[in-house]
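Of the protein chains in this complex, all but one are displayed in their positions.
Just so it is clear, A, B and C label the chains in written order, and each chain counts residues from 1 on its own.
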Amino acid sequence: MVIVMVEYASEAHIQQATQKLEDKGFSVSRIVGVNQSILGAVGDKRGIDPREFEILDGVERVHVITVPYKLASREVKPQGSVLRVGNLDLGGQEAVLMAGPCAVEGEKEIFEAAGIVARAGAKVLRGGAFKPRTSPYSFQGLGEAGLKYMRAAADEHHLLVATEVMSVSQVELVAQYADILQIGARNMQNYNLLREVGKTRRGVLLKRGLAATIDEWLMSAEYVMSEGNEKVILCERGIRSFGNHFRFLLDVSAVPAVRERSHLPVIIDPSHAAGVRAKVPALARAGLAVGADGLMIEIHPHPDIAVSDGPQALLPDQFLVLVEELHRIARAMGKRFADEGSTVGMN
Amino acid sequence: MVIVMVEYASEAHIQQATQKLEDKGFSVSRIVGVNQSILGAVGDKRGIDPREFEILDGVERVHVITVPYKLASREVKPQGSVLRVGNLDLGGQEAVLMAGPCAVEGEKEIFEAAGIVARAGAKVLRGGAFKPRTSPYSFQGLGEAGLKYMRAAADEHHLLVATEVMSVSQVELVAQYADILQIGARNMQNYNLLREVGKTRRGVLLKRGLAATIDEWLMSAEYVMSEGNEKVILCERGIRSFGNHFRFLLDVSAVPAVRERSHLPVIIDPSHAAGVRAKVPALARAGLAVGADGLMIEIHPHPDIAVSDGPQALLPDQFLVLVEELHRIARAMGKRFADEGSTVGMN
Amino acid sequence: MVIVMVEYASEAHIQQATQKLEDKGFSVSRIVGVNQSILGAVGDKRGIDPREFEILDGVERVHVITVPYKLASREVKPQGSVLRVGNLDLGGQEAVLMAGPCAVEGEKEIFEAAGIVARAGAKVLRGGAFKPRTSPYSFQGLGEAGLKYMRAAADEHHLLVATEVMSVSQVELVAQYADILQIGARNMQNYNLLREVGKTRRGVLLKRGLAATIDEWLMSAEYVMSEGNEKVILCERGIRSFGNHFRFLLDVSAVPAVRERSHLPVIIDPSHAAGVRAKVPALARAGLAVGADGLMIEIHPHPDIAVSDGPQALLPDQFLVLVEELHRIARAMGKRFADEGSTVGMN
Partner (left out) sequence: MVIVMVEYASEAHIQQATQKLEDKGFSVSRIVGVNQSILGAVGDKRGIDPREFEILDGVERVHVITVPYKLASREVKPQGSVLRVGNLDLGGQEAVLMAGPCAVEGEKEIFEAAGIVARAGAKVLRGGAFKPRTSPYSFQGLGEAGLKYMRAAADEHHLLVATEVMSVSQVELVAQYADILQIGARNMQNYNLLREVGKTRRGVLLKRGLAATIDEWLMSAEYVMSEGNEKVILCERGIRSFGNHFRFLLDVSAVPAVRERSHLPVIIDPSHAAGVRAKVPALARAGLAVGADGLMIEIHPHPDIAVSDGPQALLPDQFLVLVEELHRIARAMGKRFADEGSTVGMN
C-alpha cells in the first residue's frame, strides 16, 4: 500500500498513519518530498480495506499495490493454464467452439441441435435446463428432464455438455449430467453458489457480471478456486452501457485484460450482446480476432419457435457458414480450432 | 406492441408481421402513412419477446407498450402502498430510519449499536450476520449467533431487525429472527432466492443491482410478490458508473422513477455509495430531499475496529447530528419521521 | 509518482525505471519488500504521462500522486472561493438561484420570464441566444437580438444575465451583454473556447460534460483560469448512464467531490437531468440538500409553446411553490438564499 499525505501534512498525522500501517503488519518507508511525504508499506496483506487509511487525517489518497486474488493471478502460472475438461483442452493453442440453444426445449429439439453443433465441428453443447428469466411468468426450463435429454444428445455426438446452474441446491444434480457448470452473469457474485461449484470437479464457466470489473470477476473465480476447483473458464458476454444499438455492450478488451492478469482461459459469447442474430457473426469474428480461447454461440434448429431468446439464435446454415469463416480467421492468426472427434465427455 | 414497418415495406412483409401478431393473440390495426405503415397490436400479452418481430423482414422497429410487471405496477394501487412491518408503516406519510453496523461483530457491539440507533429515533436495526464479501478470504459473518445477538439487541430497544439473506438455505433461519429480509444488490436477480423470500411473510428489502434498470428492479420485486408476499421495500444504494469520486453512483432519480411506475415504498442507502463517512451526510440529505420513504445508514460505535466497511460507518455523534438535520429537512418538506417508541418487531 | 515493480523484477529493470524517473526530474527512493520493490518519485512534475512508465519492462503499475490542476485545486484556497459576479457572491454562505427559459424566444417572452424569476427572488436570468441543438434543422437561437432582449429584461428586474457561448467568435459579443458566460456540457473540452472565455472578466458557468470525470472537469476550469479569469462556477447537469428513467443521470455526489478537490463554487441544474417538469422539483431539492452553492432551473411563462425544451420547464406557479420549499430546506440546513434586491449586473 502507498499512502500519499497531503501537502504540508503535520508530523503527528504522518506518525499516526505510519503507526496504523505498522499495526496492520506492514513495514513502512517514508519518502520525503519538498512539500509532501509518501509512505510506502510493504507486506503481503491482501484484504485490507484501503479506506481505513484514506479517512485518516492528513492522508490525501491511498494506492493499493497487491491484487486481491492469488490463485487466479497470472503470477501463479505466467505461461497460462491449459484446463483439461473431458478430453478437451481449454486455454491452449486451439480455440474451442461451444454452441446450442438457449434452453433445452425437448428431446427432439436438443438432439437436432446437437447434430448441427457436431457437424460444425464444435466440441461443447450448450443449453439451459434451469433458466434465469427476468419475468417470473416466463418458461423456467425443463429441469432434470432437460439435463437427461442434453446428456444423451451430447453423447450421441461426442460432445461435452455445458449448462447453467442457478442455485446451491441444483449443483449436485447438474454435476451428474454436465461437464461444464455455467454460472450466469446475474449470479457472478452469488458467493454461496460459487463455493458450491468449487467443491465439484467439473469445469466452471464463469460469465462476467453486467457491471463487473475485471478484478471483481477474477475474485469470483478465486471463490471457486479457493474450494479446490481450478477449472474455471471465464466468459465475456457483454456489459451494461448507455445506447440502444446492442442488448449488452460486448467488451472485447476484456480478453487482453484477463490475459495480463490471470492464467485462466477466457472465451466470448457474442449472442447475448448482439440480441438479434444479424449481428452475431460480426461480434463472433471480433471475439475470435481479439484473441479469445473460444466462442459460445447460440443456435437453434427452428429459432422461430424457440421458447427463449430465439431472435438471437443463429439458423443452422448461418452457423455453418460462420464457422467456416471463423476457421479461416483462426488460421490467419496462426491458431486453429480444436479438432473434430477428439473429445468424449464425462470422463 | 407497435410495429413500425420500413418505408415502402412490401405488402407481403406487412401481411407476415400482421399474421405473426395475430398468431400470438394480438388484435391488429394497420395505420397507413404516406410511405410507411404502422401496426398497432393490442392485447394483454406480457412476456412476448419483441425481438421476434424486430427480426422479421420489413420491420424497422418494435415498441413494447405493456410494462412486464403486474403486481408491482402503480396501476394496481395508484395511491401507493403502505406496508405494515411489525408496528411500522412503510410508504406512508412518515419517513423511516434504519441504521446499524455493516456486520454484526459480537454481542456487546450490536447492543451498543442498537442503543445508538434507538437514541436517534431510528426504528430498524440493520446489520449483517451473513455477509457477501468480494474476497473469499474476508470475514463472512457470525451466522446464527449474529442473528440471536441482533434480535436481542433490537428487542431491548423496541427496534425491528433488518438483515441480509444470501441463499435459499438461509431463508428459514433468518426469517426466525428478522422482521425484514434484505436481498443484496449482487443477488437482485438471484431468482431462486427471490422466490424463497416471497414464500415468507417478512418484509423484503430489495436492493437495486449495480446495473439494474428500474424495470428490472421491479421485475425482481414481481418475483417476490408472485409468491404471495407483497411487503417489498425497494432500496437504491448506488449504481456502477465511470469516475473515481464515489464508491457507487447514488441515483437519486430512482426515487421519482419508482414512484411513477410502482406503488412500492423506496428508501435510500447513502453509505455504500459514499464509501467514506465524510460524504454520507450529504447523500443522506439528498436522499431524503428527493422524496425517499426512508434511509438506511451505516453506523458503528467504534468504526476504527469494525471488521467490514468501517470507513463508511458514521460515528455515533455524527449520526445524531445528522438525524437532527434530517428531521428539520423532513419538516421543511411537510413530512416527518416515524415517531419514537411506536414499534415492536416480530408481531 | 509511485512505481510498483512486478514481483521478482530484475535489478536491471529496476535501474531502468529509476533512471527514467531521474531523467524526467524526479528524485527517487526505492522501497524494498520481500519479493517486490516500489519506487517513490517526488517532484512537482504535472503533465507527465504515467503510461510512459507503465510500459517499461518489469513495471506492474504506476500511481500518480499529483493532481493535474493547480489553480482550481483546493490546496490553493482551502477555505473555498467566494466569487464576485455583479453584486452577487457565489460560493459563500448564501445559495444562488438562477432561472429562465431554455431559449430566448422573443422580447415579450423574456420580459415575462424575467418578471417571474425576480418575483421568486432568483438573482440570475438564464436563457439561450445561441443554442446548441442536436439537429441542424432545429431552431438555433435569436443571436444578438436575443442577447439584447435578455439584457434589457434582466436590467428591469435587477437580475444578472447568464447565457451560453458556443464558439470563440461569439465570446466578445456575448460578453458585452452577459454577466455569466455559460459553457455547455458538449463544449466542456472545447479548449479554444475555454481559453477565450478565460480572457474575459465575466463569470464562467462551466457545465460538466456528459462523460467527464471530476478531474477532467477541473482541468477544463484550469484552462479558463490559466488565462487569468478565476470566476469559474461549476455546474453539474447530469451524466450519461444506462436506463430510461431520466434524460441524464444527475450525479449529486459531484458536489461533495468538487468541494474536496477544488475551491470553486458548484451549482446544480436539475432540469436537463429530469427532462420532464414533473421530476424537476425532486431533483432540485436533492441538489440543494446535497450542498450545492446554487441551482439553475428552467422555467417558462408558457412552456406549451416553447421552441425548445418546453417539457422540462417549470410553470410559473410550480416554480414559486418550489422556491418556497427550497427556502425552507435551506434554512433547515442553516443556509439561506441570496437576498432579494441586492444585485445589479454588469458592474
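Definition applied: contacts are C-beta pairs under 8 Å (C-beta built on N, C-alpha and C of every residue); 3 or more make two chains touch, one makes a residue touch a chain.
Just so you know, these numbers come straight off a predicted model, no measurement behind them.
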Given A:Ala152, A:Ala289 or A:Leu315, the one touching the chain that is not displayed: A:Ala289
Contacting the left-out chain in the complete assembly, out of A:Ala254, A:Val307 or A:Ala338: A:Ala254
Candidate in contact with the missing chain, chosen from B:Glu75, B:Glu156, B:Glu172 or B:Asp304: B:Glu75
Touch residues of subunit C, complete complex, unshown partner: 46-47, 49, 51-52, 54-55, 68-69, 132-138, 166-169, 186-193, 195, 209-211, 216, 219, 222-223, 226, 239-240, 275-278, 304, 309-312
Hidden partner interface residues of subunit A, rising order: 211, 213-214, 239, 241-246, 249-257, 260, 273-274, 278-279, 282-283, 285-291, 325, 328-329, 331-333
Where the missing chain touches subunit B, by residue: 2, 4, 6-7, 27, 29, 31-34, 36, 38, 40, 42-44, 61, 63, 65, 75, 240-242
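Everything that follows uses one rule, which is that only the chains that are shown with their structure count from here on.
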Most remote chain, CA-based centroid, reference being subunit B: C
Separation of subunit A from subunit B, taking each centre as the mean of its C-alpha atoms, in whole Å: 27
Euclidean distance of C-alpha centroids - subunit A vs subunit C, Å: 39
Touching two or more other chains - residues of subunit B: 211, 239, 278
